[in-house]
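Data first, discussion second: the structure below is written as structure tokens.
Here is chain A:
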Amino acid sequence: MSALLDVENLQKRFGSLRALDGFSLTAERGKLTGLIGPNGAGKTTAFACISGATKPTAGKIVFDGGEIEGKPYHRVARLGIARTYQVVQTFAEMTVLEAVTVGALMRHPRLSDARAKAADTIEFVGLGPKRDTLGKSLTIADKKRLEVARALATEPALLLLDEVMAGLTPAEAQAAVALLREILGRGITIVMVEHVMEVLMPIADHIVVLSAGKTIFSGTPHAAANDPAVLEAYLGPPIT
Partner candidate 1 sequence: MRSGLVILLVTCVAVAAFALIVQNPFLLDLTFAALLYAVLGQAWNWVSGYAGQVSFGHALFFGCGAYGAALANWHHFSPWLGIASGIVAAAAIALAVGFPCFALRGHYFSIATIAVAAIGEIYVKNADWLNGAVGIEFKLASAGLGSLQFTSKLPWVFLALAVFALVQLATIALENSRMGYYLRAIRANQDAAASVGVDARAWELRALIASAAATALAGSLYAQYTLVVEPESILALPISISIALVGVVGGLGQLWGPALGALTYAFLAKYVAAQLGGSGRGLDLVIYGGLICLIAALRPSGIAGYVRELFARRRLAG
Partner candidate 2 sequence: MKRLIAALGAALLLATAGPVASVQAADKEIVIGSILPLTGTFAQTGALLKAGQELARDLINGHVSYPVTMAGSDGIPSLGHAKIKLIFADSQGRPDQAATVAEQLITQDHVVAILGSYTSATTQTASLRAEQYKIPFLNPDSSNPQLTERGLHWFFRISPHDGTFTENMFQFMADLKKAKNWNPKRIALVHEDTLFGKGFGDVTEEIAKREGYTIATHVAYPANTSEVQSEVQKVKASNPDVIFIASYLSDSLLYMKTFKQQGVDIPIIAQDAGFVDPGFIAGLGKDANYMFTRDTYALNIKQRNLGVPLINELYKQRSGGKNLDGNVARDFTAVTVIADAINRAKSTQPEAIRAALAATNIDGKRTVMPWKGIKFNDHGQNTEGAGLILQIQDGQYQTVWPGFVASKPPIFPIPAWDKR
């Protein structure tokens, strides 16, 4: 069985700035792939390119056997790639239920079906008690959950999570990890950007390390932790 997502040698330039310069990534079906790298390595740009929010300058993205690079954002979403944002993008004036319903409407055009689907998803991520709260009134942790719920409600094959753990208390992070395991349990493939390696190590099946827009490592979490190039990217060149 081939990989669900296969990104090859992606390039993205903003003017003279090379945000991505040889980014490659493979995500196996049903697995969690962690994408890590230092600040400014291009992780968020990589997500933007995969999800269709921006067009890559060059390179290839194969999803479920078809090339998707350069397709419009909403079309990519319909193919089954859902994402969350590093800086949360909630629908401020909509309630939790309404916001997740917007996601559910993608596969369930009838409003009543979509609302039922949304209600289930809200329960699933643990936002049940807040379903009638406005998006703008939620805590950061709940906003991140809301984004996950909105993405899940589209019933994606691939979920791109951008720093969903950032800023969470240890207890909240614990709950989030449990949630991730449940999502994986539903057969959804996850690619997850994390700033901190330690969070990913216990749950990731595969790790990709990005530095200065380039993939410098791809392998198991254990191998990543022992790779000199990875350590150098994070800690700077070894002191000799």
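A word on the picks: all candidates are chains of the complex that A comes from, given by their letters.
Note that a contact is a pair of C-beta atoms (placed from the backbone, for glycine too) under 8 Å apart; a residue touches a chain by one contact, two chains touch by 3 or more; residues count from 1.
Because the structure is a prediction, the values reported are computed rather than measured.
Every option in 1 or 2 belongs to this complex, yet chain A touches just one of them, candidate 1.
Listing the residues of chain A that touch candidate 1 in their complex gives 51-53, 72-75, 77-78, 82-83, 85, 89-94, 98-99, 101-103, 105-106, 109-111, 114, 135, 150-151, 153-154.
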